[in-house]
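Only one structure is covered here, and it is reproduced in the block below.
Just one protein chain is left out here, and the rest sit where they should.
A and B label the chains in the order they appear, each numbered from 1.
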Amino acid sequence: MTTTTPRPTPTPRRVRQYTADDWWSLATSVVASLALVTLVYEHVLDLSGTLGFLVCWFATFLLLYAAVLSFANERHVVTDRVVAAALYAAAAVVVGALSSTVIYTFAKGWPALSHVNFYVQDMSGVSPTAPLSQGGILHAIIGTVIEVALATVIAIPLGIATAVYLSEVGGALSRVVRTVIEAMTALPEILAGLFVYVVLIVYVGLPKSGLAVSVAMAVTMVPIIARAGEVALRVVPSGLREASQALGATQWMTVRKVVLPSARSGLATATILAVARGVGETAIVLITSGASSFINWNPAQNPMNSLPLFIYTGYQTHENLAITRAFGAASVLLAMVLVLFVLTRWLSRERSGR
Amino acid sequence: MSMSGVGAPAPRSLSREPRLLSAGHERSDRIFRALSTTTGAVVLLVTGGIGVFLGLQSIPTLRHYGLSFFTTAAWQPELDHIGIAAVLVGTLEVALVAMVVSVPFALMLALFITEYAPKRLKSWLVSAVDLMAAVPSIIYGLWGFFLLQPQAIKLSRWLSQHFGWFPLFHVSTDPNAAVWQQSQYTSSAFIAGLAVSMMAIPLACAVMRAVFDQVPRGEREAAMALGGTRFGVARTVVFPFARGGIIGGSMLALGRALGETAAVLIIISPAYEIKIRILEAGTQTISALIAANFGNATASQLSALMTAGFVLFLITLVVNTVAASIIRRSRSGAGTDI
Partner (left out) sequence: MSTISSAPNLTPTPTITERAHLEAVDVCAWFGSTLVLDGVNLTAELGTVTSLIGPSGCGKSTFLRILNRMHESIPGAQMAGEVRLDGVDIYGAGERVTSVRKKIGMVFQKPNPFPAMSIADNVTSGLALTRTKTSRAEREELVETSLTRAGLWREVKDRLDQPSSALSGGQQQRLCIARALCVQPEVLLMDEPCSALDPTSTRRVEETILELRDQVTIIIVTHNMQQARRVSQRAAFFLAEQGAPGGIVEQGVTEQLFTSPVDERTANYVNGEFG
């Protein structure tokens, strides 16, 4: 339009997917089903319990909602709306389960978490039934950090070199390697633990120690890094590789100066994913390390405790205080995982932002 | 090049044979390629070695017990009476419960995220599902034992009251007793399966969501332009396209559920009998068996545990490989990373 008079700045219009009628149908169905179930639930159906009530309410709601909608709508619209309601409920159930896990862990651990000594002392000389003002989980935190760090140091070079091999070098062997690695990402962790236990501890004669844990952890971490890393490397546009080689760079220099830096954040995400999995690895620490009660800085000797192991042994005592400590340790573990999780989010956001 | 050093040049035109174009790697490249190939081979040996190792280690056990190893339910090493029939059944039961719960939820969640959720809720939910996958299994174990179990046994009781005629839901106690025996319903395969489903849901959901997102826009818009509702679009376009991803994602979750250790170990109380009553207390799975018994095992018992481990290894290997190939072969799986 070539109008000369300045038009007023247009403002977007609110476009609705749901009509006012839809909202009324929803509201009346919610209220009516609540009323109906409240009346009938305990008296007529003779049922009890909050959970059962919610389930019955929701089922009644769906029926009423479908009935109300079908007065004014075609069948496919009714189906769509009822499915939408069911999907909202399913999402709410899953999110509820997840948040109940997180909240419950922190709530149960709070009595332990509120003591400073919980973070700065170990359990040496402290009985599991001692009050929470004594002892702490410093030994388990240190153990977890050392074990995971060591495992990461082993797994990163192997994992990334394998990723480079799969994506940049290739060859006849690469298909086999890829297939095996793909299968191994889903390897039950207990089997990695059992493997390392038998080879390193029973045959080689290493003591149950942090080192054994780290090796087993690395076995589970390498496939994760290699696979996610390969994906990150493949995303690097091949034009970049060709540009570098057209400048006369060797393949090694191309990989080092062009491919790896371009895939940096993807590789970092892959590593952190593997670390996050390693931190919570319970089956492995259960098998390959003993639960010490004192701080052990040496991964090669003596048992080394870790958070998952501390949680499990605490749970096994069936003592209230030990279980509270276990929940405290679980909260710390969960916090570590949350930090790693936020880190991956942040890294991948940076990547997608570019 | 050193072409001129071969006596008198032949007077014919250049050969029509294809020339051999060698990549002519520099030395640094040869080292680089050799090193990364070696690493690949080492990783292959170590990771692949687990299977071979477990296989070799199970030979003595299989020699000693023969087929009875697979048909014996008891695990009494002191009596030399060992078999994995019960733990195999227990493993499958826990995984079955986890699948029955997690597949519908994962599917609904994936559908909700890709098709229904408003934009802000969508990114929120994606984060929540990813976080769910990151929570350590032992924490789900604690949650399952302390928070979920007291609630879930009510459902167990209700099921056994009304569907007790169905062998799976039968419990060997009177479900209608005025004071019901709660301990008969705790620590069951059912409750362990519920906790395991918390780990299976995010795994299956992530695969399904990735595949749903790849539905070609053209097909989606065609269905919308014909007046299709969101569910109509899902039914006619999304599901047919993503069938492979749905099946494959569920199977990947199954692989995870079969091998889960920590949560199961915390929740169940060990029972070495072939038991199809999933609501009743006591069961055992292969991974929990290994975790519970490796410590005081003699050499021959260790071999027996490794045989059990080998069976678990083979099952998960088959499940995961089939899952991966289903995903890859489906129309939707071409570009999916699982």
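Rule of thumb we're sticking to: a residue touches a chain if its C-beta (ideal position, glycine included) is under 8 Å from a C-beta of that chain, and two chains touch if they have at least 3 such contacts.
What you are looking at is a predicted structure, and each value in this text was computed from that prediction instead of being measured.
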Could you list, sorted by label, every displayed chain in contact with the chain left out? A, B
Missing-chain contact, candidates B:P150, B:P216 or B:G295, resolves to B:P216
Looking at the whole complex, which of B:L45, B:L226, B:I276 or B:A299 touches the chain that is not displayed? B:L226
Looking at B:L148, B:V171 or B:V237, which makes contact with the chain not pictured? B:V237
Omitted-chain contact residue, chosen from A:S33, A:T79, A:T185 or A:T288: A:T79
Could I get the residues of subunit A that touch the absent chain, sorted low to high? 1-3, 7, 10-13, 15-17, 19-21, 73-77, 79
On subunit B, what residues meet the omitted chain? 119, 216, 218-219, 221-229, 232-233, 236-237, 240-241, 331
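Operating definition for what follows: only the chains that are shown with their structure count from here on.
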Which residues of subunit B touch subunit A in the complex? 25-26, 28-29, 31-33, 35-37, 39-44, 46-50, 53-54, 57, 104-105, 108-109, 111-113, 116-117, 125, 127-132, 134-140, 142-143, 145-147, 151, 154-155, 158, 198, 201, 228-232, 252, 255-256, 258-262, 265-266, 287, 290-291, 294, 299, 302, 305-306, 309, 312-313, 316-317, 320-321, 324, 337
Contact footprint of subunit B on subunit A as seen in their complex: 49, 51-52, 76-77, 79-80, 83-84, 86-88, 90-91, 93-95, 97-98, 100-102, 104-105, 108, 157-159, 161-162, 164-166, 168-169, 171, 173-174, 176-177, 179-184, 186-192, 194-195, 197-199, 202, 219, 222-223, 226, 231, 250-253, 255, 276-277, 279-283, 286-287, 308, 311-312, 315, 326-327, 330, 333-334, 337-338, 340-341, 345
